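A single protein chain has been removed from this complex, and every other one stays in its place.
Here is subunit A:
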């Protein structure tokens, strides 16, 4: 156990006394190999830290009398601070734009062309909206360099990236990630009040993120937005991911300040995970739980047997080890399927708040002393064998079912108490070389086993006629 004895790390906030230069965010991930660099960047560490911080806050709390306090949607037990309420105003103003730009009724393909106009209107008004709803001193936080941009340049980039693509008429987890970064940026800029650990985080999840997800669902329905690059039925969900993280946390066993996040078990009285396949259970739980709320939206928009259009969620619903187990899996999966996927993160812009710079702690040498002292980005894995340069994508032995190999050596033994979810992922041994294409979708990646964009493997195993050239394009929309 670490000397601090705590399993929670919070996203650090900026110190106004230290000069800071803002940077207009720009694209850094141009090729699939760049994802490896992203996974050891400060931006990655910050995003994961913030996500885990929010996740932890959603676990029910143990009360002194032995009972527990859970955090359902709509609970009175979570108070919304002024900044939270301002963000709610922001969301409602964004929602109002739907009335201004009704969907086109003419002949159309699936995505409604009016969404392009909606996006244009949003872009035109973004500065005003942010100024109405965020404190001026936050937006106007200057760079140390007088010629540099203010904080607004960075905040606006993540805000605008949160609403799908007006060009492709789609929405996906990359846009969801952008909204998470928008909130994390406000956090870093001290835009949320100081309070007891978890208090403000819960308000962010229930008071801002859940309404954001509802707004996204309204956009998807109104403009029939397409899923942005999905695995079809084989993905978790067409558009969202984080409600499955926070929603499973809501139903996990209660913790107190010092407790580690439980890796299995459920809050007593929590609904059976199998309920996701039952329409009546979904209808009942979706009002209070984010996981069921997301599943409820699937029921709203999809016709057909649940097990057929959502086989991943269906299989997860058979997990017997409780919501804690599901939560842990969801975080790992988010790391692998969202943060490590080129098609998703390629559009993420990097500035000063989410920095492309390498996180010095990300690939600390094995078994160094500082592993157990002082703040660090994440636990050091002693036998990690991390190279000091981002690994080039290599090829895993990909010929087995993911679950067939999972028990045989790829899983970590229980880590020390501070183990972050990605630590287990990084325990995977160095990928073995093979002439086959890897299962890019299942291996929990991380810097050690970089996830490859689909074509990355073609470098290891040239495809017929591929000429070995390095492709630079995304596996495209649609």
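What we mean here is this: contacts are C-beta pairs under 8 Å (C-beta built on N, C-alpha and C of every residue); 3 or more make two chains touch, one makes a residue touch a chain; residues count from 1.
By our rule, contacts and distances are computed from a predicted model.
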"Serine/threonine-protein phosphatase", "Mini-chromosome maintenance complex-binding protein", "Large ribosomal subunit protein mL44" or "Vacuolar protein sorting-associated protein 35" - which is the UniProt name of the missing chain: "Serine/threonine-protein phosphatase"
Touching residue (missing chain; options A:91, A:121 or A:312): A:312
Option touching the unshown chain, where A:56, A:168, A:202 or A:286 are the choices: A:168
Touch residues of subunit A, complete complex, unshown partner: 107-110, 167-168, 224, 227, 229-235, 238, 277, 301-305, 307-309, 311-312, 314-319, 325-326, 328-330, 332-333, 336, 343, 398-407, 410-411, 436-437, 439-442, 444, 454-455, 458, 463-466, 471, 473-478
